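Heads up, one of the protein chains got dropped from this complex, but the rest are sitting where they should.
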Amino acid sequence: MNRTVASWWALAIVLVGVSLMAPLFMSGYALRFCTFVLMWIGLAGSLNLLTGYTGYLDFGHVAFFGTGAYVTGVLMLKVGLPFFPAMFAGAVIAAVIACLVGIPTMRLKGAYFAIAMLAFAEAMKHVVLELDGITGGGNGLSLPIYTNYTFFYYTMLAAVVFTIAVTYWFGRSKFGYALKAIREDELAADVSGVNTFSCKLIAFGISAFVAGMIGGIYAYWMTFLTPDDSFNVLLTVRMIIMAFLGGAGTVLGPIIGATFLASIEEILWASFAYTYLIIVGVIVVIVVLYIPRGIVGLIGEKLIKQYRRKGKSA
Amino acid sequence: MVLKTEKVTKTFGDLLALDAVDVSLARGDILGMIGPNGSGKTTLFNVVSGVYRPAAGDIFFQGKSITGRTPHYICRKGIARTFQIAQPFSQMTLLENVLIGAMWGDGKSLSKGRDAAEEVLDFVGLGEKAHLVPDEVTTEDRRRLELARALATKPEVLLLDEMMAGLTPTEIEEVLVLLRQIHASGVTIFMVEHIMQAVMSVCHRIIVLNYGQVIAEGTPGEVVKDEEVIRAYLGDRYV
Amino acid sequence: MNVFTFRGKRFCTALLILLLSMALSVTVYARDTFVFGSAIALTGKFAREGASLKKAYDFWAQQVNAQGGIEVAGKQYPVEIKYYDDKSDPRTTTKLVEKLITRDKVDLIFGPFSSGCVGPSSTITEKYKVPMIEAAGNARSLFKRGFKYLFCTLRPADELADPYMRLLVKQTPKPKTVAIIAPKSPFYLSAASGFETYAKKYGLDIVHYETYPVAMEDITPILQKIKAKDPDVLCVGSHTVVAMMVMKQSKEIDFNPKAYCFSFGTLGSEFPKELGDDANYILEYISISEGSPFEDPLFGTTKEFIGHFKEAYQSRPDSTQAAAVAGGIAFTRAIQNAGVIPPFDEAKRTKVRNELAKLDIVTAAGPVRFDATGINEANPLGIYQYQNRVPVCVEPDAWLEAKFIYPAPKWGDR
Partner (left out) sequence: MLLQVLLNGILIGGIYASFAVGFSLIFGVLRIVNIVHGEFIMLGAFITYWLYSIFGIDPFLSLPVSFALLFVGGYLLQRFVINRIIEAPEIMSLLLTFGLSLIIVNIALIVWKGDYRLVNPEYAGANLELGTLIIPYIRLATCVFALLAVGGLQFFLQHTNTGRAIKATSQNKEGARLQGVNPARIYAITFALGAGITAIAGSLLSMSFSVFPAMGGDYLLFSFFIVVVGGMGDLPGALVGGFILGILQSLVTNFIGAGLNYIVIFLVLYVMLITRPTGIFGRGLIE
């Protein structure tokens, strides 16, 4: 047990170390690609915090990403706040909105929750479109321009490390256990003393905070936002696919899912645009039908079986 | 009285599931509840444990009203329950299942909760299987798990919903031994049970529910002789 | 633990070597072709528009190569355009533009489709000091950022409405009222605000102005509202599908403005094919026509250019396509003026950039002269009208191909 824990930590340290040093060897496109991968890890991780742990499938998660992006943009542009306070404000506002929306929405279950969140995200998009005096509406919002891409890499990396740390904490804390219990059987969790509603709401808030934070970094990095792109339902869809492909409710799942999908996208997309999306579709179908617990789950189960077999023969 | 319901009523649409039910448990009681299928036994448990809000009536725990409170509040106050069909957290180990009860129902920290959970699992006889997941153990073990999770919340009152249905006589005997031990540790027990032999041997008192009404109450000996009970169970011609 | 650290070390070393070799392998080899790059929408919501823009870039490149390439200091250098599909997604555009610049080491960049994609990707060309000429993002806001390396061969979006109004006020009876609608997206909104500005400028009364969500396909309720106000002119910030739906639904509710003005999207082959006779009488602006008095050594006269283009793609070049070709020629001339040969480095690109800024040329696809912000101020503007399913030039008088039909007949009389 101790040795495995030690090697996990060593792996984590190596990963973080490599990530920290990476910009020394990369620039331009490679750096941007890696920043995107980090962004996706963060977003998939954010969705995972909610969906992976509580089982609530959020089809409108992009709303928090978009909120973070737009709040950051507007605060920097109209109020003149520096980037970090603006980003932090964006994340906090995303979290507050999540909690407010969560109070009625979190009473819904399954498909109803998914549809309600989808409706919420679409409504948010149109609200941003309508508030064109503040957000630039359909004309888009152009942020102050900053092109130190290494800065964005490190900021994104920090956000991802934060996300993973939270996920790790979810995995082995009293609170995290409560969320997993909610996912497995909400009623049983409730009668066992878990304050299901508050727990769900807090998880929702944390998850939205992360998405909003990444949205803020994204906004400053991209320098130009439009509601259609910042609140695009396809972003939610990618978060979901990445989280489930890797293994929802695990620390490594979003990392593996996001890296895997972003990489095959990079390899396949240039040459086969539509074919790539068909392949993604096939992957989703295969994951659902054959490996519902994702890559991590698949490997994890194998390891457990091996471990057991060893235990028995010994 | 540690637990008391006053004229508790619950309806589902037009159906009157509970009709002004009065039940009271003194500290140290083992109260059995019997009645035909659909007579409202599980509904009463659901109302007491906060799963349903009663349409009318009040529920008192240690003299204070807990009517309409949430299930987790009621659990933390000291009323734990099991489900008729075990509802384990299926992707968590047995230890983690019980840990939920210990941490959230009894307010323990993660590490203290783990010790407590191990203790409870040992007590119900699942200590060896702590690291399996519920799908890997038998139905009887899942019942024990259900019991362990409830016990881990350190309840004053334990509501047991058909713990013994479908078990073999030996298994029933084992469960009865457990129940006596639990009772001996000072827990008040309120149980729904169909296995009459079990009810007769362990319960101090029995209430009989039919169509949402308490039709009889008394010691096991009194209740089995009650005409209305016989009619409810077997039909008029056996009276 | 010992074992692990050892492994970690070896892993790190391997990774280091790998990364170093990657870094070293991207050296630039001497080559005697010009390599252009473009991240352009071939899939996603702008797939159609992106593909038609690509056609124009390709058309230019083929013509250049057919003549042996771009001649610099007595030697001819063929051109090559490296494309990536940005899926109509601005995130991907930025990634691909950076890939084109840092990995593929292209010399110059052709722009993507739509302001939404030009916006973020132009900060990248700006950072790397690579000139980009684009023909599909002419919203003013993009050119207020003080960028030095971004050029647009289209006229600013808000000026495009001029020829419509200029033409309309010449008619008798003179139209008095205008209704303007557009979906809420930069491309359409800037067109709509242009319509607004010029309608006011020419003394027309705006009786209705409404923008609506891009996803909304049933615009009958809006048209009905407008119908009740009975405007003389309907102006639409449009692309193909918007224009198609406006015509179809106007017919359904028997809405009869005297003129339909679309900002974009009707000159491709789809519009007349799908609508048939219902496409008639609508207007779209254009920067060149067969009657335009322009020529250049590459394509000859504008008439010849349009003829070749039609031969290749079965449709007239629309405004963005013409601008894209003009952009190609602008690059050629700037390269020649700067006298630089491939491959480009920062100094050479800066030279090209400075030449672009000074450029004042006429091409078969229209004149090019960039103003201080980088947007083309030289293009004259004209108008096409569909008559018998064919677009013909009706403005300005110098380019005239047919007489403008005004007012458009009512649906019942067609």
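For clarity, chains are labelled A, B and C in written order, and residue numbers in each chain start from 1.
Keep this in mind: a contact is a pair of C-beta atoms (placed from the backbone, for glycine too) under 8 Å apart; a residue touches a chain by one contact, two chains touch by 3 or more.
From a predicted model like this one, the values you see are computed outputs, not experimental measurements.
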Report summary line: Of the chains on display, those the missing one touches are A, C
Report summary line: The listed residue (C:R31, C:K129, C:R166 or C:K251) that touches the chain absent from the view is C:K251
Report task. Could you tell me which of C:E217, C:E304, C:D345 or C:D397 touches the chain that is not displayed? Result -> C:E217
Query - Given A:L118, A:L201, A:I217 or A:I255, the one touching the chain that is not displayed - result: A:L118
Query - Where the missing chain touches subunit A, by residue - result: 51, 55, 57, 104-105, 107-112, 114-116, 118-120, 122-123, 126-127, 129-130, 233, 237, 240-241, 244, 274-275, 277-278, 280-285, 287-289, 292
Report task. Please give every residue of subunit C in contact with the chain that is not shown. Result -> 43, 45, 47-48, 184, 210-213, 215-222, 224-225, 228, 240-241, 244-245, 248-249, 251-254, 270, 274-276, 278, 411
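Note that only the chains that are shown with their structure count from here on.
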Report task. Using the touch definition up top, find the fewest steps from subunit B to subunit C. Result -> 2
Report summary line: Quick note, more Cb pairs in contact for A-C or A-B? It is A-C
Query raised in the report: Hey, which chain is the most central one here, using CA centres?
Result: A
Query - Centre distance in Å when subunit B and subunit C are each reduced to the mean of their C-alpha atoms - result: 73
Requested in this report: With chain centres taken as the means of their Cα atoms, state the distance from subunit A to subunit C in Å.
Outcome: 35
Requested in this report: Go ahead and note the Å separation of the Cα centroids belonging to subunit A and subunit B.
Outcome: 41
Requested in this report: Find every residue in subunit A that makes contact with two or more other chains and list them.
Outcome: none
Query - For subunit C, residues contacting two or more additional chains - result: none
Requested in this report: Please give the residue numbers of subunit A that touch subunit C in the complex, ascending.
Outcome: 3, 6-7, 10, 14, 17-18, 22, 25-30, 32-33, 36, 126, 129, 136-140, 142, 145, 147, 149, 222-224, 226-229, 269-270, 273-274
Query raised in the report: What residues of subunit C sit close enough to touch subunit A in their complex?
Result: 1, 4-5, 8, 11-12, 15-16, 19-20, 22-23, 42-43, 84-85, 87, 89-91, 94-95, 98-99, 101-103, 115-116, 119-120, 123-124, 126-128, 139, 141-142, 145, 183-186, 188-190, 211, 213-214
Report summary line: The answer for subunit A against subunit B in the complex is residues 172-174, 177-178, 180-181, 183-185, 187-197
